[in-house]
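One structure is given here, and the rest of the page talks about it.
Here the complex is missing a single protein chain, while all its other protein chains stay put.
The first chain written gets the first letter, and so on, giving A, B, C and D; residue counts start at 1 in each chain.
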């Protein structure tokens, strides 16, 4: 275990790069013997890689063309160097941030669903608390971090709580919207069986709002990362946020951006997990020609 | 005009309070002569006020009971005093923030819809750029503000751009999800008429995803406020964010919270406008017993 | 006489110390020099450096030490200071007597500190500990955000904090910490020879408007002299710009800044703005304790002396 | 009379008295002064022109809508909530798209007692029952498909099964055979007839249909409704002894009744 951890810490960028190259090679190998239909599918699988690489190339070229200095916007090559140079730190702190975020996100999902259902189930609750929720959400969470630190001290709790506070609202809104847009005809099926409000909720309300819920998850997960990072920036000894704080104190802009890139990679990883779940759970709803899968 | 502006600046908290009290009085007056059904409706209208007032009362009591110092969490009464004392500044800066936010939000809506439709319309685009968008969104926008300042200087542009950048993503996600979950049977109606992809988009795609779109607006508007505030905090001469920065530099915690409350009020105001629009435009979808209206 | 537009950035928000610049502006000292100066606030003394380095602002007020590090990180940007305003840096350790902190540095050992990771004062800790031969293995440094630094000291969760002496002191006082319980260890009193904040011009602006930079410095010296003469008037200008600031607080802040950082014994003797090359060399050596120079500069690499008014005109007290 | 074989006395089971209803979302009266009485164990049919309020009548009787005037009494109790003893096949199939056909069929079992508490332990038994039911309507093997993978008629049949599976005491069928061809339809007539016979007077059925032959073949009592706002313009008992065979549909008596009803409706239309 320790050896593996050590290996991962020291060579994760290499492993990542090898993985990506291997994936491309494997896809290209499959393209050779493939029929016309499969080609479309394969090019869809390659699209994210090419778009990402393309974006970085354009970025690099623009930086070079306009001779943008590294402290304004480092070129991807500078960032890459910084990633390699600080791979241990980035790896370690990413791991920490990922944990904080997951914990906060998990809380947000549980609480968001519960509150969304509650808002959907009770008009009084909806009318009474929605404005408060909206008001609370218009407040930058960075203003709340100090209070959390004073209450809970420096450590993991402020990060988890900030990730939670920042990310539950989209879930609440979307679950409530999902419930509100159920066709009454579908509800009638349950009502005609004498189902209780709770049963209608679990048998129709929840499954029907799943597409909305998953839409919100994609937003919530990115927000959760933002939340834990701003908390770590202000109140933690570990995490990408803390790394960023120190990088910016050191004028190490490439490291700052390397941390941001690590964050983006973490975000995309969580996003892909969400999409995988979405495809499994709401395949029934994704039959449109506008659906990506 | 000037006289009105002056009046608003100096006495908006009073006007607001009088408005709220008047509204309650008017509602109560209506209750007297009302039938049973109307009572439910009226209590729904009163719910937000009572919940808000109740929350503030609990807050006040907790602060008093635990003798929480104003530096940690000022009681609503302290905040109220600060609001009154700094009403001119808060009024002026709120106005500025509202403008910045509206501009950024407007951009985000336009761009978010366009991008969401694009993602829905093209699988390649979806596969290629969604991960990039997610990555970009996992990055705290506060890290981007300094770059904006270096490019555009201190002023209104960083605030508008930050509000835009932070708030377009939920719109994109929800519009794309809305499109992806259209029933193919509905699309077939248009296809059978030989409609082009664009026509299918405008006649079915857009109206069908309106409920999703409005769901995302509620999230986006609150995020837009957060965005312009964090930009103002770091790079503006005006705005609630700037006020907060100065209040916190001055360790004036009640003023800081007064600014936050002003922000919450602004957020709720914009939210109500959104809901009004939603009820007008997606009433057809809001027929469920879970719908609040 | 044609006027030159100058975009000037402060190191921080409009608070007491910015009176030094606002006075020069409002009293027309810049205009008299043919400059049309606009002043913007910033959110940290490092921001002043990058804003000027990128050319977004023509002239800026920022931390010289940060600038020296910045030069080393970005060798292509030849950023130099051309006037020192804070002859002594505001970096300090602020502790509480009741928690066992005294003006003796040894009292710091084994204590718990509130040390924001991006804080410039904390960044000088390697110098402080080396110069004073402290062992920090038993000290604990908590990365706390700026807004909670003083509250945590006030509530006793930490024994001391790193920070800028003037703002931390005022903040602690306003939190009800008795004045005589606050112990301020100015780093300059403990062998830290660093300079504080100074004026720097963007390389592009300097190349094309060298005369304007000199003119700016002339105007600024006059402004500083006026401010020292009447701090209250200067603070009024601040409050005019910052509608939530309180006059008494800002006056106090300004006075502390002038007394501690601007009017050092050396400045009283030699006038404001210049450097002592030997001290600057020591300062650069000390900066080398906080990070490893890729290319260690000499004093003349970081400071242009010939844009200052004549020494006689620089006397301020 | 044909009801004499029933062990039960003639107790009114579904009773609407002077019922008028306007939908909250629609301005005009949907039904106006409806008077209907269906006895326990009886098989009633409702016929009438499109838009006359037949589906509204079904919703009123099951408590999915509440009338503005008049009283709805089911099984001796005034209807204030959706009734719990009914199985309903809606006019549109309304299968839940996230459930397979079999899971859709199991839905009532997850909600209605006593099945609900028995379901977990006797899962296999219930699944077997559902599959047998699917087979009886010609949907063998369709259980694992999602509703949107079925044809219109198949969906309708699945929806019919869902109304039956929990063996309700009251069966409300809103045009359950509308999308079916003549042969399948006749097979299903027999399925419903046999079900009703098997329950021997304890199953009350209300069937909305457009097919007069269907109504006459299946029902003991037929209500004809007039065009908007819906009113009962004729009520007629059908006296054929049970069990009835499909052959009776070719008898002259049968045709007579159909013609009689046709005439009454035509008359009502022409005077309206």
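The criterion applied here is as follows: contacts are C-beta pairs under 8 Å (C-beta built on N, C-alpha and C of every residue); 3 or more make two chains touch, one makes a residue touch a chain.
Because the structure is predicted, anything quoted here is derived from the model rather than measured.
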Contact partner of the left-out chain, one of B:83, B:145, B:204 or B:219: B:204
Positions on chain B where the hidden chain makes contact: 185-186, 188-195, 199, 203-204, 207-208, 210, 282, 284-285, 287
Chain D, residues in touch with the chain not shown (by the definition above): 23, 25-26, 47-51, 53-55, 91-92, 138, 145-146, 148-154, 157, 175, 178-185, 210-212, 262, 265-266, 269
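The criterion applied here is as follows: only the chains that are shown with their structure count from here on.
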Chain separated most widely from chain A, comparing mean CA positions: D
Whole-Å gap between the CA centroids of chain A and chain C: 40
Distance from the mean Cα position of chain B to that of chain A, given in whole angstrom: 21
For chain C paired with chain D, centre-to-centre distance based on mean C-alpha positions, whole Å: 86
Set of chain A residues in contact with two or more other chains: 72, 150, 233, 282, 285, 287
Shared-contact residues (touching 2 or more other chains) in chain C: 50, 54, 147, 151
